[in-house]
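I am attaching a structure below and will ask some questions about it afterwards.
Of the protein chains in this complex, all but one are displayed in their positions.
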Amino acid sequence: MESLNYAIGMAGTAAFAVTAVLAVAPKGIDLFGVCVMGIVTAIGGGTLRDIILGVPVFWSADLNYLWVALAASVAAFVAQPLFTRKEMYRLLLYIDGLAVALFAIQAADKVWTLQFGLPLAPVLLGIITAIGGGLIRDVLAGRQNLLMSRELYAVPVLFGCTLFVVAMAYLPQHRSLAGIVCVLSIFGFRAAVIHWHLCVPDCLSTRPKTD
Amino acid sequence: MESLNYAIGMAGTAAFAVTAVLAVAPKGIDLFGVCVMGIVTAIGGGTLRDIILGVPVFWSADLNYLWVALAASVAAFVAQPLFTRKEMYRLLLYIDGLAVALFAIQAADKVWTLQFGLPLAPVLLGIITAIGGGLIRDVLAGRQNLLMSRELYAVPVLFGCTLFVVAMAYLPQHRSLAGIVCVLSIFGFRAAVIHWHLCVPDCLSTRPKTD
Partner (left out) sequence: MESLNYAIGMAGTAAFAVTAVLAVAPKGIDLFGVCVMGIVTAIGGGTLRDIILGVPVFWSADLNYLWVALAASVAAFVAQPLFTRKEMYRLLLYIDGLAVALFAIQAADKVWTLQFGLPLAPVLLGIITAIGGGLIRDVLAGRQNLLMSRELYAVPVLFGCTLFVVAMAYLPQHRSLAGIVCVLSIFGFRAAVIHWHLCVPDCLSTRPKTD
């Protein structure tokens, strides 16, 4: 179980870095910038979470996260055409979705264990862990970020982390099971979004002012 | 006194969230993004301050700040036309001004108590507390932020916090009185700015290059 978690975590770190490189590449960026963007996207969310929690940043104890992000960034730079192929890109999106689910629930679990700001903080920090790195990347690259788009990227995380908090409050003895169910719920929701191109309905969005 | 502070703090948190939602709504944003922007604006400045101070973030001990920001964001999303009515919006601006004043002096007082980087840090962190959340919001929303505008938003905070530091240095026995006077000074200055639409004079601003 532990090592499955770890393997998904590393695959997810790599997927975060690769999708980051693909996202910023069209703007014209050099290899150094590519590596910074890849690393920031892959570890930025968890770093923000740990800083807010006041605990040591997770990658200081296990540099594999940094090495994997760095290697994946270089690979994405060198073999960009490979990763932009349609099937490969779709595969990346699903790995990204699985990683988002895993990282979010790992974060919620960490916050719950620390008894930090229950019951709201596990949800808030789960979301920050999942999307924080991407937000920093988009700000640095001058891209519109996902908060301003209609993509359903963070909403599955919101549901999954809320579900986890409810489960921990009422069924604390089933922690592992709750974790697995919540990760699969987020991934399932996210996979449905990717597969059917779902987006936020009009009634839940403000109308942009047309100038 | 304590409970008056707390009530103003909560009203201010709500006002921060509502004005944030009104600021980003014209760009077209969904309910999830609205809640993130509201919460980030309401608690972002204080969170930055606590991270720089190396102390636990203030909302981890009192989740009411998060709940109020969340509720105010949803309310602003649902009842947007109500809050954009002229009188209501002006009222919001004044509540926002009072909250800015209170949060800034509370921050300066906290920094002073911790004896952190005196005498400059209370002023710097008072300003960061007051405007940090709005800066993060504007960066995330891709809006021009107040540092690049001519609005007199942070300058009253600068004066008020400086006044507080001077008062603490020379009249440390009158701490409560100094706090009240400084909050009222900031609010009075800010109210004058809102009422008379004051802005930074030309001589204190660089000329923008016209292309």
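A and B are the chain letters, set down in written order, and residue numbers restart from 1 in every chain.
The criterion applied here is as follows: contacts are C-beta pairs under 8 Å (C-beta built on N, C-alpha and C of every residue); 3 or more make two chains touch, one makes a residue touch a chain.
Predicted model only: the values in this text are computed from it and were never measured.
If you put the hidden chain back, the residue from A:M10, A:A75, A:L93 or A:L140 that touches it is A:L140.
Touch with the chain that is not drawn comes from one residue among B:L22, B:L124 or B:V181, which is B:L124. Of the listed residues A:M10, A:V57 or A:A75, the one in contact with the hidden chain in the full complex is A:V57. Summarising the interface, subunit A meets the missing chain with residues 24-34, 36-37, 39, 47, 51, 54, 56-57, 59-61, 63, 66-67, 77, 80, 139-142. Of the residues in subunit B, those that touch the hidden partner chain are 51-52, 54, 116-117, 120-121, 124, 127, 135, 139, 144-145, 147-148, 150, 154-155, 158, 200, 204-209.
By our rule, only the chains that are shown with their structure count from here on.
Separation between the centroids of subunit A and subunit B, computed from CA atoms only, is 30 Å.
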